[in-house]
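One protein chain omitted, others in place.
Just so it is clear, A, B and C label the chains in written order, and each chain counts residues from 1 on its own.
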Amino acid sequence: MQEILNEIAEFMSENTDRGKVADYIPELATINPNQFGISVALPNGQVFSAGCAQQLFSIQSISKVFSLTLALGKIGDRVWTKVGREPSGDPFNSIVQLEHEHGKPRNPFINAGAIAIVDAIMMGHEPKESLAEILQFVRYIANDDSVGIDEKVAMSELASGHRNSSLAHFMASFNRIEHQIDKLLGVYYHQCSISMSCEQLAKSGLFLVSDGVNQSTGSRVVSSHRARRINSLMMMCGHYDGSGEFAFRVGLPGKSGVGGGILAIAPGKASIAVWSPGLDKIGNSKLGTLALEMLVQRTGWSVF
Amino acid sequence: MQEILNEIAEFMSENTDRGKVADYIPELATINPNQFGISVALPNGQVFSAGCAQQLFSIQSISKVFSLTLALGKIGDRVWTKVGREPSGDPFNSIVQLEHEHGKPRNPFINAGAIAIVDAIMMGHEPKESLAEILQFVRYIANDDSVGIDEKVAMSELASGHRNSSLAHFMASFNRIEHQIDKLLGVYYHQCSISMSCEQLAKSGLFLVSDGVNQSTGSRVVSSHRARRINSLMMMCGHYDGSGEFAFRVGLPGKSGVGGGILAIAPGKASIAVWSPGLDKIGNSKLGTLALEMLVQRTGWSVF
Amino acid sequence: MQEILNEIAEFMSENTDRGKVADYIPELATINPNQFGISVALPNGQVFSAGCAQQLFSIQSISKVFSLTLALGKIGDRVWTKVGREPSGDPFNSIVQLEHEHGKPRNPFINAGAIAIVDAIMMGHEPKESLAEILQFVRYIANDDSVGIDEKVAMSELASGHRNSSLAHFMASFNRIEHQIDKLLGVYYHQCSISMSCEQLAKSGLFLVSDGVNQSTGSRVVSSHRARRINSLMMMCGHYDGSGEFAFRVGLPGKSGVGGGILAIAPGKASIAVWSPGLDKIGNSKLGTLALEMLVQRTGWSVF
Partner (left out) sequence: MQEILNEIAEFMSENTDRGKVADYIPELATINPNQFGISVALPNGQVFSAGCAQQLFSIQSISKVFSLTLALGKIGDRVWTKVGREPSGDPFNSIVQLEHEHGKPRNPFINAGAIAIVDAIMMGHEPKESLAEILQFVRYIANDDSVGIDEKVAMSELASGHRNSSLAHFMASFNRIEHQIDKLLGVYYHQCSISMSCEQLAKSGLFLVSDGVNQSTGSRVVSSHRARRINSLMMMCGHYDGSGEFAFRVGLPGKSGVGGGILAIAPGKASIAVWSPGLDKIGNSKLGTLALEMLVQRTGWSVF
């Protein structure tokens, strides 16, 4: 495994077609695109890494997997009254679908859906408390209390977040939002600004490898049933309108973030985190996707 | 003329199919639907009225004609870089078109367009000043300093305005808005909450009857060219996705508001204001439209 | 009047920004773009012309005004169960709106609507008979039995008409079409291929100038009521998604065709036909629109 990862990391270090760093969040636009990291966590607790796998990066939308998991724990299947579970066929921040479906987001991984999930998690609490709960949950599944939030990124998102404000107000106009928009978005932006390294991220996905149990720590995070369903949602909707392409090329459930990270799950086998800040046109890490494609070719881990 | 108006008012008083009062703005939902007023102002200064034509009502979207006129006076044809001039084919608060056209509203009379017009009027000023300017302008064209704003309605709109917040943030996400959203919407809601009677409203439309000059006062409000263009916009876009229907039945440029008012212009002949709070499905005054249809049949004032 | 037209024609002859000849119908793509004609027909029978006003051209979508008039005569207001009367906000051949509104075209002037109107006219007859009826009607209102069809254009359209076939089958899938698609489209393409000169076209519009009566011949074509409504539809929907722009610049009801012709009606005053084959981006004659704008500026004929 270590050898495979070394090869991949070396291949990536020489690759000049790295995509374009996200520029709509000013703080992310300054990241050096010439970075690449990969980590593979096995159920037995082993972690293999290559490249800058200890480097912290903004997990962005990957956090939506964790908040969905948390929301399912808190309100169970009532989550599905708030968001659907179909791929959207639209970009991550599209509002067209929302209008056609009366303010109900297609799935929990487009921006509108993730905002609705945060609304479900808050349950009347103040932003600080909700955020603490989310962060604590991420630290728990990563088994690492050092996971934190990059306040500068959160501030940067707040300042450039008209589109998300629009989505939130739009849902609110259908009475689908229970909290004040600015508080809700405050939590949302902070959640997206959680910083993790590839190693931390790979470890945090272990509960999805083994039917809801992180076997390296022995803790059950969700039921087997629910773990599989979260994986199915990652497969179907984890890469916006590039989800079909990712399934086609990689064949694993995965979730990307505009920070350049991707978390992918090979059920029964491994949790994999890759990071490279350059994005393709749809907003998914270009080298990250390529690295996963190479890894799966060599390991045969595709679920198909 | 007086006879015709009396007949119409009497016919309306017996009509039981009055439509439904707008309920999405709580303060408007409490209006008694059994009211009807009509006023016809002639270029020579004569005003004929019937029904409760002195009763104040919330002019709502009719104010968009006045703010467009003011904006054209302030920044001229640069207005058309901010809004288009095509009918939208969509409901007044649709966001789909905005997404397809990169945040540029189709015309100045849908909500998004009217918000963009207010943004153009403000020019860096504080809400209070901008609002004062708009109110002063309306008093000037109505030749009546008693015109005011119903603060309760404005507050009611603010409290229920998630859709408009969504539209404003959406445009802002395309860098199309120069002012703070809450300040901008504050002005917008107050502008919509201007209260006028049918008589006041009919008189305020006189400048559009005679190529930009209010002949009863002698003041030129806009150039001949511009007056005709404002009329064309009222014809094409004045009744949301019911504009074709209004042109078909009434045949005059007109602008409706969800408060139940309609201002219609018979070029060269008269400015007409009707009011009845019950709306049709699209959001235009049901009896108001009917009254205009009857008036035009008897006077032959259709432009076609 | 003759002087004004001469001036306009001269101005146009020197204008080099003439737009682009329609190229999706092969037979139309070969037309020389350096042509311009204009005719103004007055209710008293006088006709003023300038440029190549006797040159025949393909009237294309202008024919939709005549087929709508014929359909209203044959089945009356049942026409409105088949097509709506709102501007579409979409290009002339869009199918999106059809899907959203269950196969009912927005208005009789977009392609789908015009096809539905032909379906209404046919009433079970064979294409030849229906076509003869349409042609006879156009000759009648033009008061000119020499009006004919350009068979080469009709064949050219048939051969390149996948989009219209798609629209027709789409409506048929909602059970909105009564005739065989190929027969229906045969009639439609031949109707669009009627050839007329500016003089013939201007004369054919006279019944819309004087409330349904062609005063030069004394024949009543439609009721006053209906004539005004046809004008309102031309105003609202006569130039596809450039209808707002035409109303704004010209201020008259009008209908354009991709052959480069425009028929415009100044109610009570004149019927005007212009022709210049170069089109703007939306598909309306570039110089034709400009000529009408100039004419209206000099005559004050805008309805606004």
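Criterion: a contact is a pair of C-beta atoms (placed from the backbone, for glycine too) under 8 Å apart; a residue touches a chain by one contact, two chains touch by 3 or more.
On a predicted model such as this, the values are computed, not experimentally measured, just so you know.
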{"item": "Contact set of the excluded chain (shown chains only)", "value": "A, C"}
{"item": "Of A:Ile115, A:Ile181, A:Ala247 or A:Ala270, the one touching the omitted chain in the full complex", "value": "A:Ala247"}
{"item": "Listed residues A:Gly19, A:Gly37 or A:Gly84, member touching the removed chain", "value": "A:Gly84"}
{"item": "Candidate in contact with the missing chain, chosen from C:Ile4, C:Ile95, C:Met123 or C:Met155", "value": "C:Ile95"}
{"item": "Footprint left on chain A by the chain that the document does not show", "value": "84-90, 97, 106-107, 227-229, 231-233, 235-237, 241-245, 247-248, 251, 253, 267, 302-304"}
{"item": "Touch list for chain C against the chain that is not drawn", "value": "94-96, 98-100, 162-163, 165-170, 172-173, 181"}
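Following the convention adopted for this analysis, only the chains that are shown with their structure count from here on.
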{"item": "Identity of the chain that, by mean CA position, is farthest from chain B", "value": "A"}
{"item": "Centre-of-Cα separation between chain C and chain B, whole angstrom", "value": "32"}
{"item": "Rounded Å distance between chain A and chain B, as computed from the means of their C-alpha atoms", "value": "47"}
{"item": "Gap in Å, rounded to a whole number, between the CA centres of chain C and chain A", "value": "55"}
{"item": "Sites on chain C at which at least two other chains make contact", "value": "none"}
